[in-house]
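The other protein chains are all here in position, but one chain of the complex has been omitted.
In order of appearance the chains are A and B, and numbering begins at 1 in each one.
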Amino acid sequence: MEAAGIPAGQALKPRRSEVVSEFISKYGLIAILIAFPAYYGIQDLIDDGNLTRIGNNLADGLSNGAIWALVALGYTLVYGIIELINFAHGEIFMIGAFTSFALWAPLGLNPDTGTVALVLGLLVTLIAAMLVSGSLNVMIERVGYRPLRGAPKLAPLITAVGFSFILQNVGILWLGASQRGVPDLIESQKELVNIVGISLSRGDLLAFAVTVPLVLLLTTFVGQSRLGKAMRATAQDPEAAKLMGINVDTTISLTFLLGGLLAGAAGLINTLYQTNVWYFQGFTAGLIAFTAAVMGGIGNLRGAVLGGLIIGCIQQISDNRIGNEWTPAVIFAYLVLIMVFRPQGLIGEETREAG
Amino acid sequence: MSTIQDLRRRRWAPYLLPAVVLVGVAVFPLFRPPLDGFMDDCILALAYVVMALGLNLVVGFAGLLDLGYVAFYAFGLMTMGWWASDFYTGVNGEEGIHIGVSGFAATLPGIHLSFLIIVVGAILVCAVAGAIIGLPTLRLRGDYIAIVTLAFGEIIGRTFANGDEITIFNDYKLSNGRQSISPIDQIDLPLLDPFDSALNLRPYYWCIFAIVLVVLFVNFRLRDSKLGRAWIALREDEVAAASMGVPLVKTKLLSYATGGAFGGISGAFLGAYFSSVNANQFQFGFSIFILAMVILGGLGSIWGVVIGAVLLAFVNNRLIPDVLDQGFVGDKLRDIGLNFSFTEISFGVFGFILVIMMVLRPEGILPERRRQMELTEGIGDTESVFEARG
Partner (left out) sequence: MRVRWLAVLSCLVGVFALGLAACGDDDDSGGSSSGGDISGNELTIYSSLPLQGTSKGQSEAVINGEKLALKEVGGKVGKYTIKYVSLDDSTAQNPGTADEGQTAQNARKAVQDENTIFYLGEFNSGGTKVSLPILNKANIPQISPSNTYVGLTTNDPGSEPGEPDKYYPAQKRTYARIVPTDTIQGAALATIMKEDGCTSVNIFNDKTTYGAGLAKNVEQSAKDEGLTVKGNDGTDKNAPNYRSLAAKITADCFVGSGVTGENYVQVFKDVAAACPDCKLYGPDGVAEAAFTDPKQGGIPADVGARTKVTVATLSPSEFEKQGISAAVKFFDDFKAEYGVAQPDPYAIYGFETMDLALDTLKAVGDKANDREAVRNQLLTKTKGRESVLGTYDIDQNGDTTLTDYGLYDIKNGQLEFVKAIKVGGG
């Protein structure tokens, strides 16, 4: 079953074998995804007699996954509209993280700051990080991708990689090449609430507190507003959109802006959560978030969020059970599995052409 | 002028320039001291030429975008690590297995095989690895092939980087993890003394030059063979190729396997040359480095890729650290008071080169003949993935 578009106007009823393989691929993927936590869940029941450990893994996974969801949305938005994997998106996330850290010292934020000042300061940082990331993304699109709109797929892909390297180097020059510890402003690991043994820390709640509103805002915007409609139209068929009087260039820039804003927010949350920043964090984050986007169905907003949450859980379980040096390998193995068995992802609709 | 035109009419004219160049390249070590910094860079450049030619097979000929070429480099290096070092000290009761080696290497425990045997081994391992990597991509197109190969490159890289946790047959670790496997045996060809990279680089140079010649020959023959034409057909229009009877699966897998084999040969050579194998090098950036060479030279163009590889290798190893940083540019900047090192921005410079390359001349320095024909004579096609901009 090729990921290339099967023409939408298929008049014949699908053959039995096609129905079966569709069934297998969809539920097969779900089965593989569930198998992982289920296996460890059963192990927990045997070892501890309760599901606390896997529950904690999943709770951490969901909050981590919220961060990935934000980044994955950026990937999915861009891919949906111009069918380009924006390799530099991970670095946009990294620059957002760096910007937020850089602003803490001037704003006088440190672990001893009072709550109100802290909240206000972080809000300012959030907005600043979002704006920086957003504008950076728009700039990259103008400079790198727009001239190559008509070129074959390879050209913007390599350009994206080139920008990724340039931004990584900016990171190196900014804060050095090693990981850089960051003050733990919100005591992110401090337990805030404990439900049936599953402990939720401040960092977890922060992740949700920021992600949920942003995602809701985004879906409302894309779903309801005029510009959102323009985005969806361009994603569906740019030629027709142009004929309808939509300014495709502006719409694309807007998409990049939105993606960048979300990545910037994700950068701040990630910094608060991990208490360190690194120029290379964008690369790994980018690939993980891209896996999430593909898993949910690239081009599909709900898919990106779902994929992000799932990938977050897989990541946490792998970190905790197998060891965090193996987690990237595990996640990429999942990526390969998805690509082989169900390239359109869990929810995915057929994009114009999967390639 | 007329002499040149006369020359051009001879039958052997197209071979004149390459022959002159090759002879020049072959003799040039005799004019340099045996331990020469410039020769060091040339050896590296030639090794990268082999890899770039391998990737050119996959991306240029067959049109399959492979972003995980570092996997084959990894396998090539690791075969040296396994079979030409004292990594497996416990083998044969601490006596070690020695086949075809002499000198210092023959005294150490561990597995020590002759370089030629290891090259054959590397070819086999990489070919199989290539086929396995290629399998999931058979039904995918374009971007998705890129992502799957990238994922494989990362999986294999991480597996070797954490290979000290995986043990086979109880005692034998897969790799030495983040630590290097060192020292690796020097190259020991039958009938010759073992090379010694601390005393004389010329044997290494001629060895890799010979490998380059063989690889070039294989490439030219492949390009004009049935398989080569099948690859090009595959690249231009997969559906049409299939309907003309080109066996898609076999053709695709063969392209990965062959391209990977070249990577393995070069990796094995570099393992001996560096005298150490370290899993830290298996990064995505390396795949992009080789891909950039192929694109810079011109996708599918054999001589173009050679030039692209040599150029980028020199930019990376010589231009940035030696000319810009330690040379007059760096000194001038330090005189002004700007205290920064060009090597710190080599990443960014490389990325910048990539961007400029794609925006200005995506078809490369020496585009393939077929493409040129398409462009000039207007033989366009609708849906080729890599058509050059007019």
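The definition used in the following text is that a contact is a pair of C-beta atoms (placed from the backbone, for glycine too) under 8 Å apart; a residue touches a chain by one contact, two chains touch by 3 or more.
Everything numeric in this text was worked out from a predicted model, so none of it was measured.
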item	value
Selected residue (touches chain absent from view) among A:S133, A:T251 or A:Q281	A:Q281
Chain B residues that touch the omitted chain in the full complex	8, 17, 21, 32-38, 40-42, 86, 89, 94, 104, 108-110, 162, 164-165, 177-180, 182-183, 196-200, 274-276, 278, 280-281, 283, 285, 303, 307, 310-311, 314, 318-319, 322-323, 326-328, 341, 343-344, 346-347, 365-366
For chain A, residues in touch with the removed chain	111, 169, 172, 175-184, 189, 274-276, 278, 280-281, 284, 319-320, 323-325, 327-328
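Keep this in mind: only the chains that are shown with their structure count from here on.
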item	value
Inter-centroid spacing, chain B versus chain A (mean Cα positions, whole Å)	33
Parts of chain B lying in touch with chain A, wherever the complex brings them together	65, 136, 139-144, 146-148, 150-152, 154-155, 158-159, 161-162, 165, 284-285, 288, 291-292, 295, 299, 340, 344-345, 347-355, 357-359, 362, 384-389
Parts of chain A lying in touch with chain B, wherever the complex brings them together	1-4, 83, 85, 144, 147-148, 150-159, 161-170, 172-173, 177, 283, 287, 290, 294, 323, 325-326, 328-329, 332-333, 335-336, 339-340, 343, 353-355
